[in-house]
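In this view, the complex is presented without one of its protein chains, the others remaining in place.
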Amino acid sequence: MQQPALFEYVLRMADDSLILGQRLGEWCGHGPILEEDIAMTNISLDLIGQAISLYDLAAELEGGGKTHDDLAFLRFENQYKNVLLVEQPNGDFAMTMLRQFFFDAFRKPLYEALCKSPITQLAAIAEKSLKETRYHLKHSSEWVIRMGDGTEESHQRAQAAIDHLWRYTAELFYEDTIDEQLQAQQQVPVLKEIQAAWMETVKAVLSEATLVLPTNNWKFEGGRQGRHSEHMGYLLAELQYMQRAYPDMQW
Amino acid sequence: MTLAEQEKRFQEKIDNEIKIEPNDWMPDAYRQTLIRQISQHAHSEVVGMLPEGNWITRAPNLRRKAVLLAKVQDEAGHGLYLYSATETLGADREQTIDDLHSGKAKYSSIFNYPALTWADIGAIGWLVDGAAIMNQVALCRTSYGPYARAMVKICKEESFHQRQGYESLMVLCNGTPQQKAMAQDALNRFWWPALMMFGPNDAESTHSEQSINWKIKRFTNDELRQSFVDATVPQAEILGLTIPDPNLKWNEERGHYDFSEINWDEFWQVVKGNGPCNKERIEARVKAKQNGLWVREAANAYAKKRAMKKSA
Partner (left out) sequence: MSNTEWPLWEVFIRSKQGLNHKHVGSLRAPDATLALENARDVYTRRSEGISIWVVESSNIHATDIDEVAEFFEPSDTKIYRHPTFYEVPEGVKHM
């Protein structure tokens, strides 16, 4: 492999997209109203599209002749490097939308920065994905605001979702030697800057939604190192079912 | 104008192929027939999301996953177009949906059959969407304007649905023996329910004749069913699959395929609610509505607050 750090970096992004897309796909046919069912599926489709582009790039960087499907379906749980946030179960609509909002608010500044990356393929993916992500963030923000400033019940549900998901948000900005290496070459942004942008968005939207940031700052991480929550195994059992039950076939 | 005169003028319009629009005078029975038929159609789209939706998380590769998501999403859109068409007739969407949940309104029985394997997803696209398209193409010229326009849009969008199903089965049929067996098994299970989609025989169909006079329907159930069989048999041959009907035979004289009688007992049982998945399908829809209640309420409350702030 020519660029192991970059491979790992792209893989992490691809896994984030795939796993969140998979989770959103679970809503299809079960949304709170048809219009929103369609909206969530659109976001899921965007994320799966992004995953395909990112896995293609990762496969190319790895240079082993793998396809995006090999990477998406044929790894063991500890080889998936997505953050814990995206694998968390859908819960109610508030949990799903808050999870989406925290992720979108992270992805938007990340893509904005990656548009300027000297890695042209990554910059191209970022540019295309940025348009999609801007829309996702707009949509999830609007729902956070409506839930927060809607009824008493919706406010409680939204706040409960924030309180629950907050522990998974720090991992969005997890950095290790992979990031440091690429940052040193100015190929990818420093996540501290992304975090500042993220915090600004979160604060602005939650404030408009009359919701509050949790005071508990206890944080979980592990996904980026392949150490996942118990939910991940079940998610992969479904995701990989066909490839595992019928190995080496075309579909 | 007397009622008789209005009815006469209405029928003249129909006979002259002039579309009926929402505010036009129409016989009450015409309105009721349309509400019943269009809402049934809408319910079928929405309930139809469930068997396929089952396989979104298990689709075998990313391309198929995206295609399936896009297809099931289209069905939500089609349900929505059709509910909108019923609303132009004065039927409230929420009430219409409640009728589905209470069992008062029906939907296509095909969706009460389970999707058990990945091949079923291909079979549903090929056969179920194929049968639906047969019906829907005919409905593009239906006499009620909003219904006809919704159907035109739906037919345009659905043209990929059947093709993706057929393509997916093609891959299985050219794959391993295990895959081909999976495809054959799916055909075995979905063939008869697909034929049932066209409804009872013309002699048994209570609404057919009047609907034809009103040009709501352009072809009878049996005519459409025959067209479907005639179109589908050669497609099965190309796949190398066997249609599970020993009596299926080309009839030179009629210029059509002959086929066995449908098991009408099974048909009526499933219509009455005794199909393998009737209960689960309605339960899933009721649950979605109930779980969404607070979401819809919240958005309304927020809109009201905003409107008040604006006017204050």
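Quick notes
Read from first to last, the chains carry the letters A and B; within each, the first residue is number 1.
Please note the rule applied: contacts are C-beta pairs under 8 Å (C-beta built on N, C-alpha and C of every residue); 3 or more make two chains touch, one makes a residue touch a chain.
Note that the structure is a prediction, hence the values are computed from the model and not measured.
The chain that is not drawn here is touched, among residues B:Trp25, B:Trp250 or B:Trp264, by B:Trp25. Check B:Lys8, B:His207, B:Lys279 or B:Arg306 against the missing chain and you find that the one touching it is B:Arg306.
Which of A:Leu6, A:Ile19, A:Ala39 or A:Ile52 touches the hidden chain is settled by the complete complex: it is A:Ala39.
From the options A:Glu77, A:Glu112, A:Glu127 or A:Glu142, the residue with contact to the unseen chain in the full assembly is A:Glu142. If you put the hidden chain back, the residue from B:Leu50, B:Leu80, B:Ala183 or B:Val229 that touches it is B:Leu80.
Residues touching the missing chain, restricted to subunit B, are 23-25, 70, 73-74, 77, 80-81, 84, 87, 92-94, 150, 153, 157, 293, 296-297, 299-300, 302-303, 306 (touch as defined at the top). Counting the whole complex, the residues of subunit A in touch with the unshown chain are 33, 35-36, 38-39, 42, 138-139, 142, 146.
In this text, only the chains that are shown with their structure count from here on.
Between subunit A and subunit B, the centres computed from C-alpha atoms are 35 Å apart.
Subunit A meets subunit B in the complex at residues 18, 22, 25-26, 28-38, 41-42, 44-45, 48-49, 51-52, 55, 68-69, 72-73, 92-93, 145-147, 149-151, 153-154, 157, 238-239, 241-243, 246, 249-251. Interface of subunit B with subunit A (complex): residues 46, 49-50, 53, 56-66, 69-70, 72-73, 76-77, 79-80, 83, 118, 168, 171-172, 175-176, 178-179, 284, 287-288, 291-302, 305.
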